[in-house]
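Take a look at chain A:
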Amino acid sequence: MAQQQSSTQDRVPVRPALVRAALLLGVWTILAGTGPADLLVGLGVTALATRLSLRLLPATSRRYRPVAATRLALRFLRQSVVAGLDVARRALDPRLPLRTGVVTYPAHCRPGLFRSAFTAFTSLQPGTVPIGSAPGGSGSDGITYHCLDVHAPVVAQLAAEEAVLSGVVRHE
Partner candidate 1 sequence: MSVVLDLITIAAVSAGVVFFLAGTVGLLRFPDTLTRLHALTKADNLGLGLVVLGLLPQVGSLRDGLKMICVWLLVLLAGATVSQLVAQAARRDGPGSDGAAP
Partner candidate 2 sequence: MSETIVFGLCAAVVIGLGLYGAIVDPRPLRKILAFNLLGSGVFLVFGVVARRGAAAGFPGDPVPQALVITGIVVAFSATALALALLLRYFDATGSTTLHEGVAEDAGPDSTEP
């Protein structure tokens, strides 16, 4: 799988590899247990999965930022609650208060993995579902969003999300 990237990985990036291996070993122990035999097999499986991970998603030189990541996670949890409440309120309201429409967000990031992560992230945010790329003004292209309420400050909210996310994940 992903043969085309194997040549670019001459030197194994140690630190990201170790972090990923630790995470995957954690998943293994959650699923399979912590007995001696479990751990032995787990090490082999982790090595395999880490190798696959480094091939599919080449490691970057960016340093990990636990504080920023925690802030992102907390923000995500809070926004999930807001998003759920927002949709539930609109769905259960007898008047069905919807002002749906399409908004183009002039993203700072170019198409690529970071943007994919951003659209995936914002698809779980209140009132927005990304529906594709759109040619925006001034050369840079934008991301089109379907919004539940076009009068809400969607673009400002998305810009805030992008700023928070780019503090954690590498910007290409």
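How these were chosen: all candidates are chains of the complex that A comes from, given by their letters.
The rule is simple: a contact is a pair of C-beta atoms (placed from the backbone, for glycine too) under 8 Å apart; a residue touches a chain by one contact, two chains touch by 3 or more; residues count from 1.
Note that the structure is predicted; figures quoted are calculated from it, not measured.
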Message: Can you pick out the candidate among 1 or 2 that touches chain A in this complex?
response: 1
Task: Flag every residue of chain A that touches candidate 1 in the complex, lowest number first.
output: 27, 29-31, 33, 80-81, 83-88, 90-92, 96, 98, 100, 119-121, 123-124, 126-127, 129-133, 146, 148
